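To start, the structure under review is shown below, and the notes come after it.
Left out: one protein chain. Kept in place: all the others.
And then subunit A:
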């Protein structure tokens, strides 16, 4: 199963609300058959720009990282679900696979020189 990372920007809320949101997010993930590896908090920060979502203008937000293993088919469904959650400002799913180490490269090296366009 490939490894994904959910970079979640949530509304600036009180601690219990945030905890509840995280809980339901992780439960959603587990329902869809994902294996959650870990959860990180990047703190509550000032957003780089004001974001309007669900009829609200957000200036601050909580940043969370959830990395998990899941089947690729659930990603769109998951994003759909998160978009509908009113406490979530911006959900983003990224791939997080480790790059395989290459052995000695076979074949001739391609001369990749940038051509000057007149």
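Note that a residue touches a chain if its C-beta (ideal position, glycine included) is under 8 Å from a C-beta of that chain, and two chains touch if they have at least 3 such contacts; residues count from 1.
Here is the rule we use: contacts and distances are computed from a predicted model.
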Checklist line | Omitted chain, identified by the protein name its UniProt record gives, among "Cerebral cavernous malformations protein 2 homolog isoform X2", "Small ribosomal subunit protein mS26", "CCT-beta" or "General transcription factor IIH subunit" | finding: "Small ribosomal subunit protein mS26"
Next item on the list: Could you tell which one of A:46, A:71 or A:86 touches the chain left off the display?
Entry: A:46
Item checked: Sites on subunit A contacted by the missing partner chain, in the whole complex -> 15, 18-19, 22-23, 26-27, 30, 35-46, 64
